[in-house]
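A single protein chain has been removed from this complex, and every other one stays in its place.
Per-chain residue numbering starts at 1, and chain names A and B are given in the order in which the chains are listed.
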Amino acid sequence: MRQTGNIVVTENLRKYFPIRGGIVTRTRREVKAVDGVSLKIRTGETYGLVGESGCGKTTIGKTIIRLLKPNGGKIFFDAKGELPDAPSQCVMTQNNITDAKGGRLKALRRNMQIVYQNPSTSLNPRMLVKDLVAEPLIVHKICRGQEVEKRVLEMLESVGLSSEHLYRYPHEFSGGQRQRIAVARALITHPKFIVLDEPTSAVDVSVRASLLQLFKELQQTMGLTYMFISHDLAVIEALCDTVGVMYLGKLVENADSKALFENPLHPYTQALFSAIPIPDPTTRRRRILLKGDPPSPANPPKGCRFHPRCKYAMEVCTLKEPEPHEVKPNHFVACHLY
Amino acid sequence: MKEDLEETLLENEQLKVEDLTVRFYTYEGIVKAVEKAKLSLRKGETLGVVGETGSGKSVTALTIIALTPTPGKVEGGNIYFRRGAGEVVDILALKEAALLKIRGKEISMIFQEPNAALDPLYRVEEQVAEAILAHRRAEMMQKVEALKPKALTNRSSLRYRLPVFKRFSQQKLLRRVVREEILSLLRTMEIPDPERVVDAYPHELSGGMQQRIVIAIALACSPVLLLADEPTTNLDVTVQAQILDLILRLKKAFGSSVIYITHDMGVIAEISERVAVMYAGSVVEVAPVVEIFKKPLHPYTQALLESIPRPGSPFKPLPGTVPSLVNPPSGCRFHPRCPFAMEKCKLEPPNLVEVSPEHQVACYLHTAGE
Partner (left out) sequence: MTHTVVNIKFWDKQSPRMKELRFILKRMKSSPLSIVGLAIVVFFTLVALLAPVLAPPQPNRNPYMIPRYGYSPTPKPPNPVNLFGTTEGQYDLYYGMIWGTRAAYQIGVLVVAISALIGIIVGGLAGYYKGVFGEVLMRVTDIVLAFPGLILAMAFVVAFGPGLNSITVALILVWWPSYARLVRGEFLRVTAEDFVEAAKAIGCSDLRVMVKHVFPNTIFPLVIMASLDIGSVVLTAAALSFLGLGAPEGYADWGQLISLSRNYITGAPGNPFAYWFAYVIPGIFLFLFVLGWNLLGDAFRDILDPMIRRR
């Protein structure tokens, strides 16, 4: 059951990474990883973000939870999940976390968490599982001593592990189990919003389904909102309610999952969907092969960033960047074709 | 001896792996990575090998070109390979000198990480040239000879006769000849702007481009067998589509057979003609690609296909975890996770048996326990 409010709203979010020429020279160029993205995530839903490498999806996930400091734009977050749709209506002081720092930033960490892609590198190899999962409790001074162990055990059990796993090192576990440990760590403070950064890409196919099932269960029992970043469209289609497509730092299409998969409007989305191999040898898909390689985010093409590879490119595409409009109810596309 | 080997392969068979067993001797114990694996490949065919972590697929592929990583040891089995000229050899019985003639020339391998396969210190031209000169040097030298001005009256022909200059001038000509060859090879790989790519260093190229270079190196000597170990797993989806397309077209152009290893069922459906499914070190099912998807017989294959997420339907995960290969389950290694496990399954591992034309399964459900 979804509430009507949003939990995260961004307005024109920007995050750039400088390319330094050396210690003394000023930064000449910047990688515009996220360049003006405005999205909203409804409370309780699973928002999917797709795109290829270099499109900025991981960066935007980390920026929304303020692991990175944005270079421009605004982020609004409300743990109660009652933000209105329009950024201009969001209460400025209370929910604007764009510049949060110090104690306020730390308090945010209790409510926004992230699960990384690679469970082998996201868990400190020299820490026991118990310490790994207990750390958020200790850092935020939530409880002490026996209570800590009790809560850690509870959390491990809800992700499908048990007490015999407490006093072991991460490398003694399989990829799927490690990812569960990472999930336990993320959820132990009962946050409201979780960014899942390609959590199933580094695990085996057979384990994927059990992790996805876990995510779904936890969402219901703990009332979580997910931002699910992935390049695996099958998973996105199965799990997510709303989906956004990113290309080179911009959100090119945003719609309800079903609507998007039935009728992708943006040429890039169409090409992306057609490129996914279908596990069915009898269907011969009419594949749209894109020309060339994805361009570098340090030097995006002028105008619409997709125009060099787009087969419908028109003159206006080389000059002006398209703005997202609502082409169909709740279906936004940034393309001059519409 | 040679005549005996001739009989091991059928007329149209390119490769046959028989009862391959590979064990790794590590501190934690003996890892029984591959246990009596059986594979066979026909000429010009694309065999897709599906398997997850611990299935032994990569170790098997590496063993086919006798590059089993240490501390692995091949403890049994044969790998019969039909060379380009027609003779049949047992890879595991060959000495290193003979293997050097096969690797790169008759059997090539491409790996998952293109930037790890290319040396960052050398430009593309030098790396592809290395592959060409390793096996086609004589051919290149012939071309050099053809280019040298012969007539004594031609002043520049002097360069090729004087003792010291001869060497350098020949090298320059060789370089030019090889470069031409490389450029034409890169064009076949559909690399745009080959002139620029040839002089570039690997890190200046994108992942997709790097993988194309790797494929170019692999195909430089027109091998009869190409081993591909998850070459597109690390690439973007759109780039993966391009590379898969390329591999399919090149396969026809070069006439090679391909063994394509992956864990992605979608890629398998696209690229394979026949599919072999591996689990915990053995091959559990082999069938033409349509059969594998429409009528999977082995419980593992069935569970694998079911676990692919589908919108609207609940997730159907596979229970249990991949078994430890140090202490694998007795008998059929899948039995602890198999919903149809019988007593028989715990005793002896089932053999891979043909239960219908072209379709082999290693499971007591379908074979009468041999």
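Heads up, the rule we're going with is that contacts are C-beta pairs under 8 Å (C-beta built on N, C-alpha and C of every residue); 3 or more make two chains touch, one makes a residue touch a chain.
All values reported here derive from a predicted model rather than from experimental measurement.
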**Q.** Full-complex contact with the absent chain, from A:150, A:302 or A:320
**A.** A:150
Q: Using the touch definition up top, pick the residue from A:10, A:59, A:95 or A:113 that touches the left-out chain.
A: A:113
Q. Among A:79, A:143, A:166 or A:337, which residue is in contact with the omitted chain in the full complex?
A. A:166
Q) Which residues does chain A use to touch the chain missing from this display? A) 23, 65, 67, 106, 109-110, 113-114, 116, 118, 121-128, 135-136, 139-140, 146, 149-150, 153-154, 157-158, 163, 166-169, 171-172, 182, 185
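One rule holds for everything that comes next: only the chains that are shown with their structure count from here on.
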Q) Can you give the whole-Å distance between the Cα centres of chain A and chain B? A) 35
**Q.** Complex contacts: residues of chain A adjacent to chain B
**A.** 52-53, 174-177, 204-210, 212-213, 216, 231, 233-235, 237-239, 257-258, 261, 271-272, 274-282, 287, 289-290, 292-294
Q. Quick one: in the complex, what on chain B touches chain A?
A. 52-53, 192, 206-209, 236-242, 244-245, 263-270, 272, 289-290, 293-294, 303-305, 307-318, 321-322
